[in-house]
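Sending over a structure as structure tokens; questions will come in a sec.
Note that one protein chain of the assembly has been removed; the remaining protein chains are unaltered in position.
Naming follows writing order (A and B), and every chain is counted from residue 1.
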Amino acid sequence: MPFQITVDCEVNGERIIRTLPATMLLSEFLRQELGLTGTKLGCNKGSCGACTVLLDGKPVNSCLIFMPQVHKHTVVTIEGLGKEGELTDLQKAFIEEGAVQCGFCTPGMVIVSEFLLRKNPCPTEEEIRDGIAGNLCRCTGYTKIIRAIQKAAKCRAEH
Amino acid sequence: MKELDIVGKSIDRPDARAKVSGRALYCDDLPSVSGLLYAGIIKSPVPAGRIKGIHIEDALSVDGVVDIVLAHHIPGKNLVPLIFDDWIVLADKEVRYAGEPIGVVVAEHPRALDIALNKVKVDIEPLPALLSPFDAMKPDARKINPRGNIFNHHKIRRGDVESGFAEADIVVEGEYQTGYQEHAYLEPLSLMAKPTPDQGMQVWGGMQCPFYVQSAVATVLGIALNKVEVIQTTTGGAFGGKEDVPSRFAGIVALAAWRSGRAVRLTFSREEDIVSTSKRHPSFSRYRIGARRDGRLVACTAEVIMDAGAYATLSPSVSWRATVHCCGPYRIPNVRVDVYAVATNKVPAGAFRGFGTPQVIFAMERVMDELANQLKMDPLELRRRNILRRGDTTVTGQRLPWSVGLGRTLQECAKKSNWKKRRKAAEQSTGTKKRGIGCATFLYGVGLGAAGRKIDRAEASVQVEGDGSVRFSVGTTEMGQGMESVLTQIVAEALGGISPGLVTMTEVSTSRVQDSGPTVASRATYMSGNALRIACSQILNRMRAVAGERLHIPASRVVVTGGRFKAGTEEIDFREIACECFERHVPLSARALYDSPPTSWDAETGQGKAYVVYSYATHIAEVEVDTETGIVSVLRFWAAHDVGKAVNPQLVEGQIEGGVVQGIGYALMESLLTANDGHILNPDFETYIIPTSKDIPEIYPIIVESPYPEGPFGAKGFGETPLMGCGAAIANAVSNAIGRPITRLPILPEDILALFKICSAPNR
Partner (left out) sequence: MHHSIRDIDYYKPTSIDEALQITHQFCTDPQQKDVKFLAGGTDLIPNIKDGNVRPGVIVEITDIGELRGITQENDQILIKAGTPFDEIVDSPILQKTAPVLVNACGQIGGVQIRNRATIGGNLVNASPSGDSIPPLFVLKSRLHIASLSDGKRVDKIVPIEEFFIGAGKTILRGGELLTAVSFPVPDPQSKGFFMKLGQRRAMTISKVSIALLAKISDSQIDWIRIALGAVAPTVIRARNTESFLSGKNVDDSDTIQQAMEIIKSEVSPIDDIRSYAWYRREMCAVLLKRGLLSVKSG
């Protein structure tokens, strides 16, 4: 197989078939090919988590994945998280608890927190800290992010 | 004071919705414009040398390469206007630090950049690099910078230190060191420039000071300011790192766009960002302090050397602020301070949250704790006896007539932390896990102060629309800190307590907003806020007159509250009056300038009214030191801040928590290493270590409000302060835990063990 490769995948519920350079990164594909710029690049090496997306429901660093690795897989980005134009309870909690400052880590942080709550609906504070440890934030000191996740967990438990 | 409707409430941030949904557009997210080119910087491979030749032929022939731009292509001046005007855009004759920009490769696609950059051959005759300020200060040292190697020597001469020390019962001395700190904002620097049809230039980017960028681009291109429009895109953190640096790189990108006639974008990788942009100055301090037996301070001397890097950039200002803050928030009659900013062959150090103060606060507060030890006095008590209170005079001879909430921050922090009990418990901790608790008290001069007097003013405008919605414009910027919320609340309040949902901030573009001065020095709330308040009151007075007619009472008797104009039981909604004003051709927009109150400074004595007002804080850290591994855990952190008035308490807490965590990084882990060849050894997030969610303690923000009468609704700036005392408080807590003085930041586990063991750590 030469440099180009055909990738058949699903992004935010939509099936996409494209022939691409084989070493195109998922982050490049999302940002440049699909214009999904909610996925941010903070380090491009898997050290900051800003580019986190869900791959088959699990958070991954999209800067560390070549497009052929996405073939026959499902990707959800920050743009695909809520229903059309609506915020999730988690996103709302981020706003209400003051968990957003510069916002650059926020999409990745929201994605990883969404996974955390799906896997563990009632996380302890320690489990939340573990769950978001792969996402650097330089503004908030994490405290309000933790509170937002706790609030969303409580909200989901009540519904 | 009248009860406030909006100010003092934690409303949701207006920018949060776009940010949580991924719709906020940072510069690298801007949709590709047609013909967009990509830029890559040609960097100096050595820290010092003479440029003999730059060979670009091979690189120019790389497929996709459009242009390679060098210094001699600059149509205007090869200069970034700042304090000394010594900062060049592209090195031409000499390189002064590893990574210094020499040129820029411009290509159709990004992948051509790496290939072409590898093919540019820069012929440099290396010069011996001066990497230490001590070497650079030697009289026979080679001049790194044409101005000489000592950029600045700021002084304070107050009283007579010799007789002060003679009066002292106890004198303590200490030497202290701090390292670099990298901003590590999550969004790397990104800038885009596009020529306009009228021989002008548009520039987009994440930045703090669009008007600085405007001036730099106009200078480099040799065109008028009104031909340059700078648009601030959503900015992913800055902390000082996007104060002066974007000016230089915008100059480069604009130059590339100018020559090609096409749009050009430059987005740094994390590695490029760390090697190319400013950092917190490393520092070396020597302190001597004398007190009477009752703890009363009688004399203090301080000598501080700050490692400024190859160009002065902001160092004159940073070292001046360090000078003013050198002796802490104390009453000391006899003071001698000497602060030097010294050139080295390293990337220019610059602005970083605190702006030269975390270094001197660390040193001063450490020496205060050593003094408390000698006096056998509780360190918080020692501070309580010396801190500035209302009516006192600072070491620069400035009397403080109001808004001195330091005593209350100390009191609240001591109470909430249960200081005495924890201090006692720490003394009794045994085994290999030693507890310790430490404090720091400090102040921060809000705004640019006497050194920045020339540019310390803010302009702003407000426009009420015919439907009662409101748009305001300022030239200060939102970079994550929450300014947009704060100013929205100030406008909503100043227009009579209308709903903040009615108020929108105009996107910051130099063509559409007024110059409010730079977004630095914790000045946006109070400077832009004041300008807006003035503009709002002009509009409100006109609306009040119309409302008075409707309510059949004199305008002066119309009460405006809760977004309604009231007379007795009768009331009219703000929107209705707006509509009526519109129909009656009453002007509903206003523009105002707020000029900072006077400040003064005598360069020889260091005496004067340095800043218009100060913010105050007390930090208390509780730590546990594992004496076998040297690992320090911060268990709890109390941070009490006098902010004048918390316009949005949730944002204040957010600033405190975020600043404290940055401060913990500074204190315990962030260590940027320079190799002997002048290169930075760890320019990425795998090796430059900042705190994660697992590294943070319980943080207890404590808000103290000692209103500043000149500030909008009593507010004064404070955004930088939460970081400033952390190094000091943590170092004092660690010293308390292990019974040995900490003299260097960051405090790495290896350093702690080295204090216990015979083997000593090599110098970092």
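Note that a contact is a pair of C-beta atoms (placed from the backbone, for glycine too) under 8 Å apart; a residue touches a chain by one contact, two chains touch by 3 or more.
Given the structure is predicted, the values throughout are model-derived calculations rather than measurements.
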Next on the checklist: Just to verify: which one of B:Leu36, B:Val66, B:Ala545 or B:Met669 makes contact with the chain not shown?
Outcome noted: B:Met669
Checklist entry - Thinking of the whole complex, not just what is shown, which of B:Val66, B:Ile115, B:Ala141 or B:Leu635 touches the missing chain? => result B:Ile115
Checklist entry - Looking at A:Gly38, A:Pro59 or A:Gly98, which makes contact with the chain not pictured? => result A:Pro59
Checklist outcome for this item: Contacting the left-out chain: of A:Gly49, A:Gly98 or A:Pro123, that is A:Gly49
Next on the checklist: Touching the absent chain: which residues on subunit A qualify?
Outcome noted: 1-3, 5, 21-23, 25, 41, 44-47, 49, 52, 55, 58-61, 63-66, 68-69, 71-72, 112, 115-116, 130-136
Item to check | Residues of subunit B (touch criterion as defined above) contacting the omitted chain | outcome: 38, 110-115, 188, 267-270, 628-631, 669, 673, 681-682, 686-687, 689, 691-695, 749-750, 753, 757, 759, 761-762
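One rule holds in what follows: only the chains that are shown with their structure count from here on.
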Checklist entry - Hey, how far is the Cα centre of subunit A from the one of subunit B, in Å? => result 30
Checklist entry - In the complex of these two chains, what residues of subunit A are touching subunit B? => result 31-32, 35-45, 47-48, 50, 77-79, 82, 87, 91, 94-96, 98, 100-107, 110, 128-130, 132-133, 135-146
Checklist outcome for this item: subunit A partner, complex, touching residues on subunit B are 10, 12-13, 15-26, 28-29, 31-32, 183-188, 234-239, 269-270, 479-482, 650-651, 653-654, 656-662, 684-686, 690, 692-694, 696, 699
